[in-house]
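Structure record follows, encoded as structure tokens.
Note that this is a trimmed complex: some chains were dropped, and none of the rest were shifted.
Labels A, B and C are assigned to the chains in the order they are written; within every chain, residues are numbered from 1.
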Amino acid sequence: MSNIIKEFNEYREKMNKLILSHDNLAIKRLFNLDMKTYQDGALSSQTKEMLGLATSMVLRCDDCIKYHLEKCKNLNVNDKEMYEIFSVAVLVGGSVVIPHLRRAAEYWLELSTL
Amino acid sequence: MSNIIKEFNEYREKMNKLILSHDNLAIKRLFNLDMKTYQDGALSSQTKEMLGLATSMVLRCDDCIKYHLEKCKNLNVNDKEMYEIFSVAVLVGGSVVIPHLRRAAEYWLELSTL
Amino acid sequence: MSNIIKEFNEYREKMNKLILSHDNLAIKRLFNLDMKTYQDGALSSQTKEMLGLATSMVLRCDDCIKYHLEKCKNLNVNDKEMYEIFSVAVLVGGSVVIPHLRRAAEYWLELSTL
């Protein structure tokens, strides 16, 4: 796996473990909810991951973006679709989203060349 | 039409006219782009309006929310789907999104009873 | 009860009922968590409501501010303490918090004269 993908996932997993080891009930429930919300329902998991990605972009959270990019890749979002998600995010969130778009484009390319 | 829908649309239209009358090229292009970006492409217009709505919710822009709610209604998003969009928005953006969810739920109900 | 307090609480309750009637599991759990998180634990409920208020102020959510102001009043936060919370919020969040501080000061005064 590419370095930037591997590093991100390993750090993420290690820190999640640390956080959950503290047994805070509210945090545990939020982490749990964070997975359940994106499962297939009236909307497909794919559509929900797109929503998760676009909202993460306008809130300019690089790690959230990486997470949802990988999910979108696994759920077969293609390049043209991805760049249309990007276009909505930059339009809604403005030019301050562009630096995050740069990192998203880089990460998406990495995911595409695995 | 319901009052809150009518008022919103009339104010919106009137002020857009005022703004565009000033002939600022950058603003005109942005307004133009704001419509074009949501048209059918690799992603359907429906999916893009969902993205527009969810991003507007996490950025907590009530007027943007109203605008995309009406588009979603016209593009046949149903109640179950809408509440799943709501759920992603509140999860990603946190409990500060809830007051906007209240107003969104009210507006969505109005749109549904036209 | 004062009008602005009554109106806020009635709208809030009515819309929460509407939202929860749609039976979206993720939203129900988030609403539930939203109450549980502020209960007494290692930190007192009073301290947690102060945290809820300060975070709502820097995120500039008027309705969230009103909600936590009432909780703080019920948990016996006094005027001097409240204005110190206000001071941290304005310092951290900047002068854009000031308009929200105005509405918070007005609401706090209303709560104090019930």
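Going forward, a contact is a pair of C-beta atoms (placed from the backbone, for glycine too) under 8 Å apart; a residue touches a chain by one contact, two chains touch by 3 or more.
These numbers were taken from a predicted model, which means no experiment stands behind them.
Engineer: Report the copy count for the entire assembly; 3 chains are displayed in place.
Structural biologist: All together, the file's complex is an assembly of 6 copies.
Quick note on the criterion: only the chains that are shown with their structure count from here on.
Engineer: Using CA atom averages as chain centres, what separation in Å is found between chain A and chain C?
Structural biologist: Averaging C-alpha atoms per chain gives centres 30 Å apart.
Engineer: What whole-number Å value describes the gap between the mean CA coordinates of chain B and chain C?
Structural biologist: 26
Engineer: As a quick test, compute the distance in whole Å between the mean CA positions of chain A and chain B.
Structural biologist: Measuring from centre to centre gives 23 Å for this pair.
Engineer: In chain C, what residues contact two or more other chains?
Structural biologist: In chain C, residues 26, 30 touch at least two other chains, as defined above.
Engineer: Would you pull the chain A residues touching chain B in the complex into a rising list?
Structural biologist: Residue list for chain A touching chain B: 33-34, 37-38, 41-43, 47-48, 50-52, 54-59, 64, 78, 80-81, 83-85, 87-89, 91-93.
Engineer: Going by the contact rule at the top, pick out the chain C residues touching chain A in the complex.
Structural biologist: Residues in contact with chain A: 25-26, 29-30, 33, 36-37.
Engineer: Please give the residue numbers of chain B that touch chain C in the complex, ascending.
Structural biologist: 60, 79-80, 83-84, 86-87, 90-91, 95-96, 98-99, 101-103, 105-106, 109
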